[in-house]
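The other protein chains are all here in position, but one chain of the complex has been omitted.
Lettered A and B in written order, each chain numbered from 1.
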Amino acid sequence: MDNVILKVSNLKTYFFTRRGIVKAVDGVDFQLRRGECLCLVGESGCGKTVTALSILRLFDSPPGKIVDGQISYNSLDLAECSSKQLRQIRGKDIAIVFQEAQSALNPVLTIGDQIIEQIKLHLPLDYGKARDRTMTLLNEMGIPSAEGVMSYYPHQLSGGMKQRVLIAMSLSCNPQILIADEPTTAVDVTIKAQILDIFRELKARRQMSTIFITHDLAVVAEIGDRAVVMYGGKDVETAPVSEIISNPKHPYTSGLIECLPDVSKTADRLASIPGTTPNPLEMPQGCAFHPRCPKAMKICKQQEPPEIIISKEHKVSCHLYT
Amino acid sequence: MTERLRDIVRRTSQHLRSNARLVNYYWQRTQRNKLAVFGLAFIIFLILLALIGPLFTLDPTAVNFEEKNMPPVGFTIEQSIYNIKTNEFTTKEIPGTWKHPLGTDSKGRDMLAMIVSGARVSLQVGLIATGIAIILGTIIGVLSAYLGGWADNALMRFTDVMMTFPFFLLLVLIVFIFGPSLVFIVLAIGLTGWTGIARLIRSEALSLRTREFVIAAKALGASDNRVIFRHLIPNVISLIIIIATLSIPGVILAEAALSFIGLGDPTVSSWGIILEAGQTSLNTAWWVAVEPGIMLFLTVLAFNFLGDGLRDAFDPKSNI
Partner (left out) sequence: MGKSWLRDYIIKRLIYSVIIAWGILTITFVLVRVGPSSPADKYLANLAARGQDPAQVTAAIEARYGLDKPILVQYADYVANLFRGNLGWSFSTSMPVIELIKTHWIYSFQLILLSSLFAAFLGILIGIYSAVKQYTKVDYAFTFFSFIGISIPNFWLGIMLILIFSVRLGLFKTYYDTTLPLFSLDNLKALVLPVITLGTGMLAGYVRYTRSAMLDNLRKAFVTTARAKGLPERTVIGKHVFRNALLPLVTIIMFDLGSIVFGGAYLTEIIFGIPGLGQISFNAIFANDYPVVVAVTIIGTFLVLLINLMTDITYTYLDPRIRYD
């Protein structure tokens, strides 16, 4: 597959804290193909955000560290490359959008300042051209009166506008890859729809390769091409979205799908997966999901499940399929 | 009647038992801060010193010109003594002796005795003045938050005015006007230092009223009483303890500073007064200036360490 633009192999990011080692990402493999929207799905705490941060080494460095694995981009290994090389890629080749637009923007600088700063950092444009470019971007994002907005401060904008500004900022230097960390989680439903529209457009018009992180399978169904389901710091199932929804192999994935409320049916209770996400300091032995798995077998407590190839595009890590 | 009493006793003991767990939890967290533990140890040492020290030391007021300006144990100093008969200066080497382990001052008073007696003064002033400031500050703060509206406004403006006065200048003015007796000094410090406390308590009380856990408790059916006792007060108490611990050093220093510039109570041998005497004999008897200063410094340091450690222990966001 030579249209793979980013390849993550056996990534392990651990956090060495006073209370112990948190294995936030413990052996994750996936590939991002050119022009596709790859979704990282899972409950909070499964390691999807840390995975995204690891790609650009943005986690707090003590205590976090990439202990193993490779992140191949453009013949560079992002896990090992120098800070200088990394800084050239951040914001220019690979950009990331965070979830809480509220706090992700610097409250004491104007919107214009913040975006122009990035443009001038990576592109050889003078201030005037950078400014024009910013205005065009903001317009593209559907922000009215872009000129005025540029001199606004973050707190003067609504939640939805802030999120758009963040996305605009991340696109300012035309990155090849956009990583979006739960951009629709902290917003209300109408804005959520607008943001999803933006992402759809990005894919259509710019053929943007996106890694979209979310815990909401409904969102995955709407805009994802392929999905990587994560649990306990590992990837447990990878498949095209249509396949995941119609033919989930991993019990966790099936559980997630069942949790989606179906408005057409009447039900007394909302379905949920019993139990809670494991404490990262005390991961269960064997398969991390076994305490909550309806299909757990004896071997699940003892051994970690191997990766099984179901089909060309579908792989799963579960003892059920050995 | 007895029913109610029994009920109150039962509730209080339940209260204390569940709070004992809480107290233990906070103590565990404080313990992990080595500096805070040192601070506490020093303070306990100081208290013991103040309480039983005087029993073991010489009389701090005993003047003895034969033994004036003796250095502490382990040091020797040259003194030139003027002999009236021969009209000349002879230099003698005076070593420190164990009789006066910390030396003597220019009037032959034993330094150790004076320092111990000074500890008593500083602790008394520290505790009482801080107590006054806290009680006053808490009353004003709580009243202000509780009454709200016009009364709140008036009280806060008054607090603002008092806060604008530079603490030490106001203190000097008051002691100047009312006279430098220890009682007045303690009162003056207490009556001028409550402003910060009032502010903090008021803002805490106000914020507690609308905090989510209070609303949640009420939503679950808790009565006002229960809300106040189980939720509001424990939060404010920890704040008060921390404020108290961190205010005491300022108070002790204020009294020492006043004594140092001559506005202290001359009938009492506080560390500040010793320091004042030391200032004039820097050449001949440097220990008179160094010793009380070290004690002041260590005392303030100890309270600061402890206060800081307590503050970290009580802050749920700090990861101790």
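The working rule: contacts are C-beta pairs under 8 Å (C-beta built on N, C-alpha and C of every residue); 3 or more make two chains touch, one makes a residue touch a chain.
None of the values given here were measured: they were computed from a predicted structure.
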{"item": "Among A:E43, A:D77 or A:E117, residue touching the chain not depicted", "value": "A:E117"}
{"item": "Given A:V50, A:I71 or A:I89, the one touching the chain that is not displayed", "value": "A:I89"}
{"item": "Interface residues of subunit B (partner: the chain not displayed)", "value": "35, 157-158, 160-170, 172-174, 176-179, 249, 253, 256-257, 260-263, 275, 278-279, 282-283, 286, 289-290, 292-293, 296-297, 300-301, 304-305, 308"}
{"item": "Residues of subunit A (touch criterion as defined above) contacting the omitted chain", "value": "53, 56, 58, 60, 62, 87-92, 95-96, 98, 100, 103-110, 117-118, 121-122, 152-153, 155-156, 166, 169-170"}
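The working rule: only the chains that are shown with their structure count from here on.
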{"item": "Centre-of-Cα separation between subunit B and subunit A, whole angstrom", "value": "54"}
